[in-house]
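Report on the following structure.
Excluded from the complex is one protein chain; the other protein chains are retained at their positions.
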Amino acid sequence: MWSYTLRRVLLTLPTLLIVVTVCYLLLHATPGGPFDGERKVSAEVLANLQAKYHLGEPLWKQYLFYLDGLLHGDLGASFRYADWSVNDLVLRALPVSLTIGGVSMLLAIVIGVALGVVAALRRNSIADYTLMLVSNAGNAFPSFVLGPVLILVFAILLKWLPAGGWNDFQLRYMALPIALLAMINVATVGRVTRASLIEVLNTNYIRTARAKGLPMRTVVLRHALKPTLIPVVSVIGPLAISSITAAVVTESVFSLPGIGKLIVNGAANRDYTLVLGLVVLVTVVAVLLNLLVDLAYAWLDPKIRY
Amino acid sequence: MKSASLAPMLEKAVAGRSPWQDARARFLRNKAAVVSLILLVLITLACIVGPWLLPNEFDSTDWNATSVAPTLANWHLFGTDDTGRDLLVRCLIGGRVSLMIGALATLTSVTLGIVWGAIAGFVGGRIDNAMMRIVDMMYAIPYLLIAILMVTLLGREFYLVVITITIFSWMDMARVVRGQTLSIRLKEYVEAARAIGVPTRRIIARHVVPNLLGIVAIYTTVTVPAVILTESVLSFLGLGVQEPMTSWGVLIQDGVGVMESSPWILLFPAALLSITLYCINFVGDGLRDALDPKDR
């Protein structure tokens, strides 16, 4: 298991290299450059800008220059936010996204699994339908509708919470965005848990356990839960990745300085270095989370060995 | 009980029931799923046929009748939007786009995801590793760039929207299927089948796929809303529907801004979308229940 983990971690490096190269090519292939503005810059100024940022040199040279910086932990300077280095920007945005995405994911797991278990045990009853109706709301309504509705209710009408902004991890400002992301994720986690538990409850060894006369609670918690969680954990991986790195709508609606917005704005501004730096970050996050999920499989299903 | 009463029963040929007929019967017993399916069919029909039957055009503006609340006059049953166009017809026209793209893009991304994940999970080892690392990489690439490139290099054709959406949506299903396949592969009955020499193809068809159907059905219904909403994001970038054509996602985006002053502009398309998604969810659950080999 440990050698497996180590191997996976080491594999991150070639993965990063490939992703960075692909994105680098993509960025330069996309029409429009960082200095294209409403007001066209004169040829002389453009030449000066390109000289300053090494953009006039051949692509492969720039690429090597970038890689060299990368190896030294220097992600370069941002074009769009001229006063800041990409390291600065990424390191400031990461904790915000990690907190919002991470906490909402934890909430979604706890609530979603609980909802799914209860719904599965009371299958096809009113309780089941109601629980599924409620939990699926996060799936049936787009986040850019749910978000403003939450703001309308809690910030404008009830005036309990602020309408947005980020105030150094103050709970009041984190409550609504976390709630929004959690709502959305609960939908998927709940449904998958329910479906999975129903399937597991029909397996032979569960039937045996019930036939033995074990109380339902023991059956569920001791025998059924682990296999139930395998597809749930599969689903949590992608959900966590997108909650942390791609929560663009949440960040826009609540005006949070997170990674999602930074990537989208960076791409829109053709801020090459910023986008590449964020791509590195997202790759690391994706690799780590997927690794955690794979390790979780081993814990949940004793037959899975690495 | 006289044995004679059994004879007529025994004489009648016993028609066997295939597992598919079983599944259909089970599905039909699930009331929520059946109602949802009927609703879905109705909505689809309305979207296809409605615009032909209704008197208003989806792109005729009326600057004297902007943002009118729902009324019976002029057949503006859903009201009008901020340029005076009838919202009912636009919702139906938008439905055509969303349903079609929803169906197609979901189909392609789910298929790709299943194939990718099943192969990786079943074969295991180095190939699994490589395939899953490619999935990791796909998560990192910013979709905005790909979308802009697609528009620039290839144009705005309809099928390009489907392809672009697929590119960003297949990975989730791949991971889910791979995880499930991993655990199925190690089950005793699969081990037993291999031990007696059943060819891999049959193992996959007979054991792996049926056990995947459940999770696939559920996750497919999770993919559909994501696909429909991705379409509206792409149309912002110029890939996908352009004015005056519209889709539910675009209609909803337009409606959010005027949520408080003209709520119907948001309400109707959002209601249509959410009803459709809820129905798909219940149908998905029904399918899962119906197709579960162990569910008696």
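Letters A and B mark the chains in the order given here, with residues in each chain numbered from 1 onward.
Convention: a residue touches a chain if its C-beta (ideal position, glycine included) is under 8 Å from a C-beta of that chain, and two chains touch if they have at least 3 such contacts.
Operating definition for what follows: contacts and distances are computed from a predicted model.
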item	value
Name per UniProt, for the chain absent here [options: "Nitrile hydratase beta subunit domain-containing protein", "CxxC motif-containing protein", "Methionine synthase" or "Peptide ABC transporter substrate-binding protein"]	"Peptide ABC transporter substrate-binding protein"
Visible chains that the absent chain touches, using the contact criterion stated earlier	A, B
Candidate in contact with the missing chain, chosen from B:128, B:254 or B:289	B:254
Of A:19, A:75 or A:89, the one touching the omitted chain in the full complex	A:89
In chain A, positions touching the absent partner	31-33, 35-42, 44-45, 47-49, 51-52, 77, 80-84, 88-89, 92-93, 148, 151-152, 155-156, 159, 162-166, 252-255, 257, 261-262, 268-270
Hidden partner chain, residues of chain B it touches	61, 63, 66-67, 82-83, 144, 148, 151-152, 156, 235-238, 242-244, 254, 256-258, 260-261
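Following the convention adopted for this analysis, only the chains that are shown with their structure count from here on.
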item	value
Euclidean distance of C-alpha centroids - chain A vs chain B, Å	22
Chain A partner contacts - residues on chain B that touch it in the complex	30, 32, 129, 132-133, 135-137, 139-142, 144-146, 148-149, 152, 171-172, 175-176, 178-180, 182-183, 186-187, 214-215, 217-219, 221-222, 225, 229, 249, 252-253, 256, 259-260, 266, 270, 273-274, 277-278, 281, 285, 288-289, 292, 294-296
Residue ranges of chain A touching chain B (in the complex, touch as defined)	11, 15, 18-19, 22-23, 26-27, 29-31, 124, 129, 132-133, 136, 139-142, 144-145, 148-149, 152, 187-188, 191-192, 194-196, 198-199, 202-203, 227, 230-231, 233-235, 237-238, 241, 245, 263-264, 266-268, 275, 278-279, 282-283, 286-287, 290, 293, 297, 301, 303-304
